[in-house]
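What follows is an incomplete set of chains from the complex, kept in their original frame.
Order of writing sets the chain letters: A and B. Residues in each chain are counted from 1.
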Amino acid sequence: MWLQREIRLAPRERGFHLVTEEVLGALPELSELRVGLLHLLIRHTSASLALNEDASAEVRRDFEAWFNRAVPEGAPYWTHTLEGDDDMPAHIKAALLGPSLTLPIGEGLLALGTWQGIYLCEHRDRGGPRSLVATISGEP
Amino acid sequence: MWLQREIRLAPRERGFHLVTEEVLGALPELSELRVGLLHLLIRHTSASLALNEDASAEVRRDFEAWFNRAVPEGAPYWTHTLEGDDDMPAHIKAALLGPSLTLPIGEGLLALGTWQGIYLCEHRDRGGPRSLVATISGEP
C-alpha cells in the first residue's frame, strides 16, 4: 500500500514547534497499517524537521537558543546575504537538522518513544506556511 | 515483505559505541532479502544513531570530544536544567545526529561501505538500556 499527500502547515514564528497532531490529523489512513513507514519531507531549504522531546516548551526554546549561537547571524564569513541576515544561517540549520523524517508505523500508530514528537523547525523570521510531502508505505 | 521488531540495546556509558553486530544479530531475516531497506529508530530523545568509521576507537572518542565542546554543559542560555547538566545538551546532540538510520539491503547483507558501522550515540551520563524499532521492507 502506497499513499502520498501534501500537508500544508500553518505559518509559525521563528523557533521550534510541535506539529505531531497537525501531521497525524492529515493522515487518517495510517491507522489501517499493521506495519509500515511514514516519510515526511519539508519542501523548503530554510526550515527543517526533527524528532525530540515533546513535553517541555523549555526544551524547544533552548533548541532555538543553541542554534542561534552555533550558527550566528552577521558573521563575517557569510557571502550570501542578499535575502536577509536570517537567511544563510537558516540554510545551515536546516541542513544540520535535515529536511526529512522516516518514522515506523506499527499496529496503526507511529511507533515512537514516549517523549518523542515531531518538530517543525522554523529558521526564518517570516517563513510563512510550510509544505510537507507525506509518503506512506506498508502492509494493512 | 515487511518485518518490524523491537531491539533492546544493553546500557552503555556516555560516548559513541559500535553496535553493528548487536543490531544485525537481532535481524536474521535480513539475509533472505535480495533488495530492501532497513530502518532503525531509537525511541529516545537524548541518544541517537549514526553511521561512521568502524575501525578506530580514537574516532569515536574524538566524536565525544567535539560534541562536548560544541554543545557545552552549564551554558548560561540553558533553561531546561531540571534533569541535570547533561540533559539539554543531550537533546541537541541527539537532534544533530538524528534518531534514525535507513540502510540499503543488497543480496542479504547491508550494502554499506567498507568502513561504515552503526554507532549508538549515548549522550546521557546514565542513559540505561536503549530501545530501537527495526523495520525491514524488501523483496526476497
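Simple rule for what comes next: a contact is a pair of C-beta atoms (placed from the backbone, for glycine too) under 8 Å apart; a residue touches a chain by one contact, two chains touch by 3 or more.
What you see is a predicted model, and the numbers here were worked out from it, not measured in a lab.
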{"item": "Copy number across the full structure, from 2 displayed chains", "value": "3"}
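What we mean here is this: only the chains that are shown with their structure count from here on.
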{"item": "Interchain centroid distance [CA atoms averaged], chain A/chain B, Å", "value": "20"}
{"item": "For the chain A and chain B complex, residues of the former touching the latter", "value": "34-37, 50-53, 56, 58-59, 61-63, 65-66, 69-70, 96-98, 101-104, 106, 111-116, 137-139"}
{"item": "Residues of chain B touching chain A in the complex", "value": "2-4, 39, 41-45, 70-71, 75, 77-80, 88, 91-92, 94-96, 98-100, 102, 131, 133, 135, 137"}
